[in-house]
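Heads up, the thing below is written out as structure tokens.
As you look at this complex, bear in mind that one protein chain is not there, while each of the others sits in place.
Which chain is which? They are A and B, in the order written, and residues in each are numbered from 1.
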Amino acid sequence: MSDLIGFIPLAPLLGFLFIGFLNKSLTKGWVSFFACGAVFVAFILSSVLFFNLLNAPEGQAAFTYTAFDWITTGNFSVSFSFLVDPLSATMMMIITGVGFLIHVYSVGYMYHDDGFRRFFMYLNLFIFFMLLLVMGSNYLLMFVGWEGVGLCSYLLIGFWFKNQDYNDAAKKAFIMNRIGDLGLILGVILIFVTFGSINYADVFSKAGEFPVGSEIITWITILLFVGAIGKSAQIPLYTWLPDAMAGPTPVSALIHAATMVTAGVYMIARNNVLYTLSPFTLEIVTVIGLATALFAATIAIAQNDIKKVLAYSTVSQLGLMFVALGLGAFTTGIFHMATHAFFKALLFLGAGSVIHGMSDEQDIRKMGGLRKYLPITFITFLVGTLAIAGIPPFAGFFSKDEILANAFAHSKVVYAVGAIASLLTSFYMFRLFFLTFSGENRASEEVKHHIHESPKSMTIPLMVLAVLSLIGGFMGVPEVLGGSHALNNFLSPVFAQSAQIAGEHHHLDHSTELILMGLIVGLTLVMIFIAYSIYVRRKSVPTSNEASLGAAHRLVYNKYYVDEAYNTVVVKPLYFLSKVFDSVVEKLLIDNIVNGTGKAITWGSKTLRLVQTGNTGFYILAMVISIIVLLVSRSFL
Amino acid sequence: MTLYAFYFISFLAVLSALMVVFSRNPIHSVLYLVITFFCVACHYLLLNAQFLAAVHVIVYAGAIMVLFLYVIMLLNLNKDDESQKSNLWKAGAVITSGLLLVVFVGALRGAEAESVSFASSNNTGLVKNLGRLLFNEFLLPFEIVSILLLAAMVGAVMLGKTHMKRAKEIAHEKNGRGSVASARGIGNIKELTK
Partner (left out) sequence: MNAVYILSGLGIFSLLAEIFSFRKILFPIVLLGLLATAGLLVMDWNTGTSHFSNMLTFDNYAIAFSAGIAVIAFLWFLMSRDYFENNTHVTDHFALVLFSLVGAVFMVSYSNLAMLFLGIEILSISLYIMAGSKMTDLFSNEASFKYFLMGSFATGFLLFGIALVYGVTGSFDLGKINQVITAGSTEFSALLYAGVLLMMVGLAFKISAVPFHFWAPDVYEGSPTVVTAFMSTIVKIAAFAGFFRLFATCFASVSGEWVNVVQVIAVLTLVVSNITAVYQNSVKRMLAFSSIAHAGYLLITLVALNEISASAILYYVLAYAAASLAAFAVLHNVAFENENASAESFNGLSKRNPFHAFAMTVALLSLAGIPPLAGFFAKYYIFTVAFESGYVGIVLLAVVTSLIGIYYYFRIIIAMYLKAPETTTPVAVTTMHNVMLVICLLSTIILGLFPDMIIKLI
């Protein structure tokens, strides 16, 4: 069984190499066949492993597979080995499953693009790195995957590199991620220094010896969380994600919604033992997650670009996942990540289908009435919207409710803020939905003429994802609704150690839980109704004249001026500082030192060069003198 | 008796070796070298290495020295052609080699203390014993020397052949890289013949 593991990341890697090497000699059909096939193979193998784990006997909760020893020096050794336990198996199912659907979708979406082959190369490479990230059994391998997906993300955001704005967006994403990665690297180094190993198994078993609240663990977890903040777009490093929408829509769906951005969530869940040992960090995680969830949700209300709305919604949902993690409800975080992967991928692909049908129009003010033009997209998008809004029995309901229930048990304030964020979600999502699909079409005649439903290769993934968004929640039906929470049982071995450390969670009694559920669903319906009355009954369309907006609205519309603030607070002072450094430190001090060293070396070089006279007699003389010196030196050395 | 012979032969060897260096006429140098070789052969005899002594005389004093003489004659070297090194060079060389001598003597003085005994008899250096050693223990080096000799021979032949003909042939093949490379070759030949 374990031997299969190696093939899972290998398949997309081979796909990448194959397409890369045979670039021009493959037709588009073959490219799509190999690219999708590679991911499909990975998916099948992952499923085999997944179901094996599901039926595995008690205590046999993970497969490991060591491909080879990678680097060994002194007491530092890393092997290229994979760990498939319930957590990584769940991730692998999402990555390969959703990844495969998005690959298929991309065949239709990207068919007329010049960079068709390049696109699939990158996608396969991304899947490879993402699998490396979740399957690695040590921090180094995770880090390789982490950087690899960052690279792919960079390449794919700037996929249409002829547009300078897109390049800038790609650079922004890359740089912001570097800030986070710095934290991650420092965290991993600190882990190595503390535990003397960077293998998960060693680290976690040794972590048991540390007391709860240990200072060094707190530092480690905070540093790791900085990495997660960058990758998963949390405050204050979230601004890259909305800009990342410059990439092709399938990329937004795959990388910037379903998989890569959830790497931070995965990483924290993977390190649950360490995090449980540091309640302080967990508090920070909760606060940042909560703030991000609310903040991004308010921004999303006023956005008019269909992908930007979804991007902010992603940021907000990621915030909710971090809230769950911060509350120590790791399973819940993973659960929401899984359901989010389904419905957010669906929404993005649906948006892609809309954009495709509308001749690359992304502004929802120019859409409307698409219901009759794009029936399949309409239905699937509706399913996605209902799921994200948290209407039972759609997937989002179960996972979001679980987060809120956990929050309520923890603190009423967390619950209130989380609930507001999730209500805002349902409002802006339905605002988006109504503006896009209902009412009259506001596009120009020319565009209107061309509106068409997308090809099969795009609608079938939509339908599959819609089904998943519909039933995905049933893997975690809570006890109060008569379920047994299969996901919880499945993942419990991974979190067993931290459950032991944390002690018993106080659970809500069933009646409170039911009341909360009813309350939130009721309020959500109210929000939907408000959205309906504004955008369908009154047919109001957001104005494009910024001046006519109210102050608050303008603030939100401009995303709280965060980008501008970063520009003023960080970038401009940095420029100023760099100018100062340039003129004073650099020119006066460093330059002289560097040039001095350079001159000294050049002088030495010029002088030593002269020793090389070319005269054989001299050479031999020099050799003999050296021999004499060496022979005599024994008495001195 | 042996001791006196040793000192005499050694004295002769060192003297003739010095004369090799100091004599102005190359022919004389070579002749002194022959004497040095003979002295070394005598040393071999004193050490019971009769076969080696014989081979030494035949190969070095016989074949190689004659070759030297031929070369010197062909090059037509005489006193005036000797390149004169400056006195500084000479002083440097003398001091350095003197130092080397001192250092070696210093290093080797304690050699008597070494305890390894070399069992030797009158028969040690006879052809029979030597042959037994060469064809048993040292079979591989003995055979492999043939590769060394072959390589040297091939090299000598290769360097000895004339090349002008081929170089001109290449010059006529005006295609691809050959032409450029050969053009360069021709250029060099012209420089050489200037």
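Here, contacts are C-beta pairs under 8 Å (C-beta built on N, C-alpha and C of every residue); 3 or more make two chains touch, one makes a residue touch a chain.
Just so you know, these numbers come straight off a predicted model, no measurement behind them.
The chain that is not displayed touches the following shown chains in the complete assembly: A, B. Across A:Ile71, A:Val193, A:Ile471 or A:Leu519, the single residue that touches the chain missing here is A:Ile71. Between the chain not shown and the residues B:Met1, B:Leu74 or B:Ile147, the one that touches is B:Ile147.
Interface residues of subunit A facing the missing partner chain: 68-74, 80, 598, 601-602, 604-606, 608-609, 611-612, 614, 616, 618-620, 622-623, 626-627, 630-631, 633-634, 637.
Subunit B meets the missing chain through residues 104, 106-111, 113-118, 136-141, 144-145, 147-148, 150-152, 154-155, 157-159, 161, 163, 166-167, 170, 176-178, 180-182, 184-185, 188-189, 191-192.
Here is the rule we go by: only the chains that are shown with their structure count from here on.
Interface of subunit A with subunit B (complex): residues 617, 621, 624-625, 627-628, 631-632. The touching residues of subunit B, when paired with subunit A in their complex, are 85, 89, 92-93, 96-97, 99-100, 103-104, 107.
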